[in-house]
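First comes the structure, then the notes that go with it.
With one protein chain held back, the other chains of the complex are shown just where they sit.
Take a look at chain A:
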Amino acid sequence: MRPLFTTVKAAAVAAALFLAPALGAGEARAQGHDVINLPDTKFTFDGPFGTFDRASAQRGFQIYKEVCSSCHSMRQLSYRHLTGIGLNAAQIAALASQFQVQDGPNDNGEMFERPARAADHFRRPFANDAAARAANNGALPPDLSVIVKAREGGADYIHALLTGYEEPPPGVTVAEGMNYNKYFPGHQIAMAAPLNTDGQVEFADGTNGTIDQMATDVTTFLSWAAEPELEQRRAMGVRMVIFLSILGGLAYAVKRKLWADLH
């Protein structure tokens, strides 16, 4: 009875202690606001072995460029980072040169505009936060560099938000300049539905740009932008786990052999 008690207790405590952080963090997270169940969108990068769909991420970048980037910055990214979604150096150079960025001061002490280079950061739509607010009815469009990591629900939340615009339910008044979104905390969001018509963005690869497809693509791009290391990280993780499992087996065998003469 006694050994049983201690064994069970020890096992329970050990398990609980390893689970505790997850429990603590999970609870800490769940209490943010009224829980809105997010639909589970299927992404290619889901699960422990998922990878980014390059074509989808490239379409997503096109959507960011043509739709989102008129208000949202991605200041942590440079054009050269786009090798991560499969663009080559020539494509990136050509792409960057479409944008004018400020440089300087030159020899006369003046700032000047020049076409962007691969090493430049993504051009920001507004000079500063105050300008961004002034142009957006007082609301600040958040930077999207790590938005997928900065929101509970991650990619599922971003996809849900982009597809979650609808007429407010009866009895709900939406404030002036605000929009109803069923997945936004509090349901009133300053951003008008950014993806509002099928075919809004025309893709060179012939993909049919439904709202849902566009939302998936841009979410894939933003997920890559937030975690560009994801594929390398997971591949390294698989190797680490295999290595440690073998090492663990060896360590166990060594211990057994050494202790064999003791008991």
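Here, a residue touches a chain if its C-beta (ideal position, glycine included) is under 8 Å from a C-beta of that chain, and two chains touch if they have at least 3 such contacts; residues count from 1.
Throughout what follows, contacts and distances are computed from a predicted model.
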item: Undisplayed chain, where the name is taken from the UniProt record, one of "CoA transferase subunit A", "Cytochrome b", "NADH-quinone oxidoreductase subunit K" or "Inhibitor of KinA"; value: "Cytochrome b"
item: Full-complex contact with the absent chain, from A:Pro39, A:Gly199 or A:Gly237; value: A:Gly237
item: Contacts of chain A with the absent chain, listed as residue ranges; value: 2, 5-6, 9-10, 13-14, 16-18, 20-29, 31-33, 48, 75-77, 81, 142-143, 145-146, 149-152, 154, 185, 226, 228-229, 233-234, 236-238, 240-241, 244-245, 247-248, 251-252, 254-255, 258-259, 261-263
